[in-house]
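All remarks here apply to the structure that follows.
All protein chains of the complex are present and in place, except for one that has been dropped.
Presenting chain A:
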Amino acid sequence: MGLNVSDLTIARGGIKVLEGISFALEPGCAIVLRGPNGIGKTTLLRTVAGLQPPVSGRVEAAPESLVYAGHSDGIKATLSVAENLEFWAQVFGNSDIYVAIEAFQLDRLTTRPAGGLSAGQKRRLGLARLLVTGRPVWVLDEPTVSLDAEAVAMFAEAVRRHLRGGGSALIATHIDLGLPEAEVLEVGPYRAKPAEADDFDEAFL
């Protein structure tokens, strides 16, 4: 089983942003979330990843099947590239980091402290972390920020390989990833209606 989201309503800072979202993510499939800034894509992904509770609705996924990658990569500047990856591999109970290093062409950077990497290289390292976790469902928030065209292709290839291996991915992005097989979910229509003040007191709060 992949990921099943049913009738989900989510809030950011106490204000509902999206409501009534339902979708199912099957193994081997990818869904690309699209929508304007501030619509709630990040909030949706954080809710799916379990970092915040939904207002209503349900997120169903096999236990310990999700891995989340947000705006920041969680890279420690004073650890080397290999040490960063090894740490995440150990946390997720794996040991092999070479597949990930190869997939994102980090092999010449392994001993470099991560603080000395460029923004694009850091992002590649952040994405390589997904591979060492060995989890089937990727939940990615703007994964291609600061990547060049070549690195975007590298990422698309990694996603494609992941899908072929029975994994799945939920990706919020603004650019064309070069993944024609991915289903596009426009979240704009699910924008929450402004809350009506049904309580007299509430109008003054």
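We adopt the following convention: a residue touches a chain if its C-beta (ideal position, glycine included) is under 8 Å from a C-beta of that chain, and two chains touch if they have at least 3 such contacts; residues count from 1.
As a working rule, contacts and distances are computed from a predicted model.
Asker: Looking at what's absent rather than what's present, what does UniProt name the missing chain, "Heme exporter protein B", "ABC transporter permease", "Response regulator transcription factor" or "ABC-type transport system"?
Answerer: "Heme exporter protein B"
Asker: Among A:20, A:36 or A:50, which one is in touch with the chain left out?
Answerer: The single option touching the absent chain is A:50.
Asker: Check each of A:74, A:166 or A:188 against the chain that is not shown and name the one that touches it.
Answerer: Of the candidates A:74, A:166 or A:188, A:74 is in touch with the missing chain.
Asker: Take the complete complex as the reference. Which residues in chain A touch the chain that isn't displayed?
Answerer: Residues of chain A in contact with the hidden chain: 49-53, 64, 66-79, 83, 86-88, 90-93, 129.
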